[in-house]
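All protein chains but one are shown at their positions in the complex.
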Amino acid sequence: MKNKRKIINDPVFGFISIPNEDIYDVIQHRYFQRLNRIKQLGISSFVYPGAQHTRFQHSLGAMFLTSEAIKELRLKGHEITQNEASSVMSAILLHDIGHGPYSHLLESTIIQEVSHEKISEILIEKINDELNGTLDLAIKIFKNQYPKKFLHQLISSQLDMDRMDYLRRDSFFTGVVEGEIGSARIIKMLDVFEDKLVIEQKGIHSIENFLMARRFMYWQVYLHKTSIAAEMMLIKILRRAKAMSFAGETLFASPSLQFFLSNEINADNFLKNDEIIEHFVEIDDSDIISAIKVWARHSDTVLSVLSKNFSERILFKAEESERMTEDKEMELRKKYAAHFAVNQQDADYFFEQKEINNNTYDLEDDNINIVFSDGSVKDISQVSDILNPEILNHGIRKNYLCFLKI
Amino acid sequence: MKNKRKIINDPVFGFISIPNEDIYDVIQHRYFQRLNRIKQLGISSFVYPGAQHTRFQHSLGAMFLTSEAIKELRLKGHEITQNEASSVMSAILLHDIGHGPYSHLLESTIIQEVSHEKISEILIEKINDELNGTLDLAIKIFKNQYPKKFLHQLISSQLDMDRMDYLRRDSFFTGVVEGEIGSARIIKMLDVFEDKLVIEQKGIHSIENFLMARRFMYWQVYLHKTSIAAEMMLIKILRRAKAMSFAGETLFASPSLQFFLSNEINADNFLKNDEIIEHFVEIDDSDIISAIKVWARHSDTVLSVLSKNFSERILFKAEESERMTEDKEMELRKKYAAHFAVNQQDADYFFEQKEINNNTYDLEDDNINIVFSDGSVKDISQVSDILNPEILNHGIRKNYLCFLKI
Amino acid sequence: MKNKRKIINDPVFGFISIPNEDIYDVIQHRYFQRLNRIKQLGISSFVYPGAQHTRFQHSLGAMFLTSEAIKELRLKGHEITQNEASSVMSAILLHDIGHGPYSHLLESTIIQEVSHEKISEILIEKINDELNGTLDLAIKIFKNQYPKKFLHQLISSQLDMDRMDYLRRDSFFTGVVEGEIGSARIIKMLDVFEDKLVIEQKGIHSIENFLMARRFMYWQVYLHKTSIAAEMMLIKILRRAKAMSFAGETLFASPSLQFFLSNEINADNFLKNDEIIEHFVEIDDSDIISAIKVWARHSDTVLSVLSKNFSERILFKAEESERMTEDKEMELRKKYAAHFAVNQQDADYFFEQKEINNNTYDLEDDNINIVFSDGSVKDISQVSDILNPEILNHGIRKNYLCFLKI
Partner (left out) sequence: MKNKRKIINDPVFGFISIPNEDIYDVIQHRYFQRLNRIKQLGISSFVYPGAQHTRFQHSLGAMFLTSEAIKELRLKGHEITQNEASSVMSAILLHDIGHGPYSHLLESTIIQEVSHEKISEILIEKINDELNGTLDLAIKIFKNQYPKKFLHQLISSQLDMDRMDYLRRDSFFTGVVEGEIGSARIIKMLDVFEDKLVIEQKGIHSIENFLMARRFMYWQVYLHKTSIAAEMMLIKILRRAKAMSFAGETLFASPSLQFFLSNEINADNFLKNDEIIEHFVEIDDSDIISAIKVWARHSDTVLSVLSKNFSERILFKAEESERMTEDKEMELRKKYAAHFAVNQQDADYFFEQKEINNNTYDLEDDNINIVFSDGSVKDISQVSDILNPEILNHGIRKNYLCFLKI
């Protein structure tokens, strides 16, 4: 850092200091810089125009909260070495490095079955190679292969600094104040018990509040009807583009997006093929958005109708409903086929059902453990009196019919 | 207003305009101005030093939110005349006018059995007399004697603007961010159905969030252990002072506080006796605080020990516990009697049990009704899937033992 | 609006209501929707990663503040009809409609000599045609052809709601709290005098504060050295791309960006040629960003070096300096030519001088007039005792040398 301490202005947490040169090098890496071209909430800016914040900012914020958590745990007597601290911070910085643009959509369209977690692992290894192994320990912690398991939990668990940051940040930028969580208070309540992150007894209400705020953000933002509909529309567009590319059509797209449209990518070849990786890190929100605007003028009815509407924010409509019967489905298919003069198979591009599931708290994931003054440790779903454990653990399912209004 | 529009700077809501001359006169009235000498949260500033805000500010804030709610309801087609609007605003401004200093404590010590609601009614009538009847309609609404019942609900119900303001304001000044409620969103969701305030279906999660935030504020602020202990200590001090005054001792106190210490005040004489009222509106936080500092040097052990400790913030300790057995109680009594060389009766001033009850939502009070798109109306406790209805409706009881550490 | 009142969540001002159907139609127009793909601060997100907010949000915010200003002026007795109010709001919504991506850069590269103000006028006329003339009055106000001149000043003057919003908003999203202006207080101080917007005497300090905050934002954000350097780099890239296109090379670009790269566009043909307009409204940030990433792999050294560095945030460095002598310039030219093995003409792409000028307050623009209690009106630069009128009126010039570090 050539004797310069770097500080980044963050509207959520104020000034964020970059703690050392190794971390500075990670942030400067082109794989990390590209996160500043990928919106954290993808399509949500259609509903919340303030939600333009990027994965870059989120990753820095998560690093900041991790440094706060480390300070707290050290004050409570838990040893965390300089190297461990720096490595956890690198690991959380990089936890989202495998996200592509509109990540969850990509994963169900052009790069099927390859999870962003898996891609993260590959990219971190590559960065580590370039940085001469400074990330060795970070990788161990990231993969949960390091003895002090609680360090991994800071980056991935029900209490990780990832969700502490994203809830506060998404709440801040959407303007949905109800999502405000008391991240500072929760961090003050953190402790380690038998190598696991736990929350002190007096923090029970903070955790209840955190789970409710998270639930609120799910319904109000992440699973907002209009967002679901817009996502479905984008999925349809990308599927159509991929189908056309496979059929030999050359659509306008940046070379790397082109590559994903015209090749079968799966978990198997993705991991083994450097060319795929190199194309992957080239694409960001701009490639998708820029291409769709061009596709709006394509001669293919399906592609152009969907793309034009999407670009002009004439989105699918989402209606909560029972699962469609086959009869109903056929009826819709015929309606769209007739309206747009396309065949029945292509008519399917204009509507889709989507089941969503809001798990406020997922037992299959890690637990949130509360440590009591008598030394016992219990799961929050057992000790909260106000939250319905049935719902807390099993979530809510809803079925939506998404369709283009005609 | 002599051609001047009055605007008051409020750190919570920005600028609050005083809408007309009648309301300006209410705010200028000496009964209302005294609220600027009475802290909203009484004793809580011992725990949250930021919580110095007064009932004056809260009343203005509640008036502001009421004006917002009126705007919203009018937009939804509900007729509210200028006079009705002004009267609801006057009514909410005055809803707390009957509070004395450390109100809940006074009510259980020096002015037994007279509720602040009843006092409010009397004081509003008196102000109305002075203002030549401009509050006639406000009084009808306040007493729920006006046909449009929903107007009364704006000032007193589960969804009233009183709690909308106090939750936001108390959260703001204590710094307990988890108490932040989405008051603006809730107001946007307000509607009137069969002359009752209801919440639109899509506001269910906002209401759940509101109830949880309220619950959080109860545990974290209003029923904070240290606050309960400090309150108990203040009750003991005032009871001792009253007992001594009744026994003929003249303690230092402002004449009006003096009056309450040396006279039996109850619901019966309070309401009929103008002298009592005149003394009541003279006392505020300063009379209590100023007197207790002087009592710290009194020769009576009980009074001076409690007063000195209270003034120096050496507060009772509160411990959650089972209800004391009589044996345990006698044991404590003997201990304190021996320690302070007082008789056993007086020893009781040094400890007390206190049962508290946190009702997140009280069915006995009004309901929070949700109106569905099919026109049906249901209580929130029936339609929330996440909140445990048992707890929601019956609350939590805890027993505390409060005592002076020796 | 089909009986639906639209409300938009804004992190800066809370809920923003869309006041009527005409304005709703403007917001839904594809020309307006594209503003949600154009960042308000362009390149600044390289320095302030939070600054991802778009011209869409800014325009809505400015509309909101205009509605507040209208309320205030009406309270002060100035008549503003419903139609005038709606038209001013439409006009300010559309005031930035002529901006392209990285607007100031485009104006000095691919669409030379066509100001965004002029483009705005054209686009507003086109929208008005589609909306059957609902914008007739808005256009008159926008062009300052309407008798009530103060309405135009709300959308364009030293006190316009445009800068009230952008200062607050840019301050909010960059996290530069010093740019916070008291927009609410300034609006409360607004008045109209002889058909001009003026500020009441007691608002002098608010205006001084506003001018200082604006100045601060200029130095800290708008004219931040690193932003200037990044802008210069982007200008160089676009100039190179245009030069190559003119020389017959076909670069990767969306068709509309392509069009601008390969055609001479000037004020003259822009205004007369619908094809140009249609291409113009197609391009946004994504076209530029997406293309530059592809250009990073081009065989042309100048284009690829600049594009690759830009994409990876290896930006030009800016150093404050005297204007270069010709000798110094030649020296640099030779250095870069040698380093990159390009001819001396092409070497000029790697460095440039840039003079910037921070006019806190520009007399050539409108004045900020203060109205005194004796009825006299004076310019703020005459009545402020603290601000140096010399600097206030003439600004500061600085010369920067921007160059690629080698």
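Each chain carries a letter (A, B and C) given by its place in the written order, and its residues are counted from 1.
FYI, a residue touches a chain if its C-beta (ideal position, glycine included) is under 8 Å from a C-beta of that chain, and two chains touch if they have at least 3 such contacts.
Remember, predicted model here, so these are calculated numbers, not experimental data.
*Asks:* Of the residues B:Asn20, B:Gln112, B:Thr226 or B:Ser254, which one touches the chain left out of the display?
*Replies:* B:Ser254
*Asks:* For the full complex, which residue in C:Glu68, C:Glu180, C:Glu249 or C:Glu329 touches the chain that was left out?
*Replies:* Spelled out, the listed residue whose C-beta touches the missing chain is C:Glu180.
*Asks:* Counting contacts across the full complex, list the positions on chain A that touch the omitted chain.
*Replies:* Residues touching the hidden chain, for chain A, are 5, 7, 14-15, 75, 184-185, 188.
*Asks:* Name, in rising order, the residues on chain C that touch the hidden chain in the full complex.
*Replies:* Within chain C, the residues touching the omitted chain are 176-178, 180-182, 184-185, 205-206, 208-209, 212-213, 215-216, 219-220, 360, 385-388, 391-392, 396.
*Asks:* Could you pull out which residues of chain B are in touch with the chain that's been left out?
*Replies:* Residues 8-12, 14, 28, 30, 33, 36-37, 39, 45, 48-50, 52-54, 56-57, 60, 172-176, 252, 254-255, 282, 284-287, 289-291, 293-294, 311-313 of chain B touch the chain that is not shown.
Keep this in mind: only the chains that are shown with their structure count from here on.
*Asks:* Which chain lies at the heart of the structure, taking centres as C-alpha averages?
*Replies:* Smallest centre-to-centre distance to the global C-alpha mean: chain A.
*Asks:* Compared with chain A, which chain's mean CA position is the farthest off?
*Replies:* Measuring from the centre of chain A, the most distant chain centre belongs to B.
*Asks:* Need the CA-centroid distance for the pair chain B / chain C, whole Å please.
*Replies:* 50
*Asks:* Between chain A and chain B, what is the separation of their C-alpha centroids in Å?
*Replies:* 44
*Asks:* Mind pulling the residue numbers of chain C that touch at least two other chains?
*Replies:* In chain C, the residues touching two or more other chains are 14.
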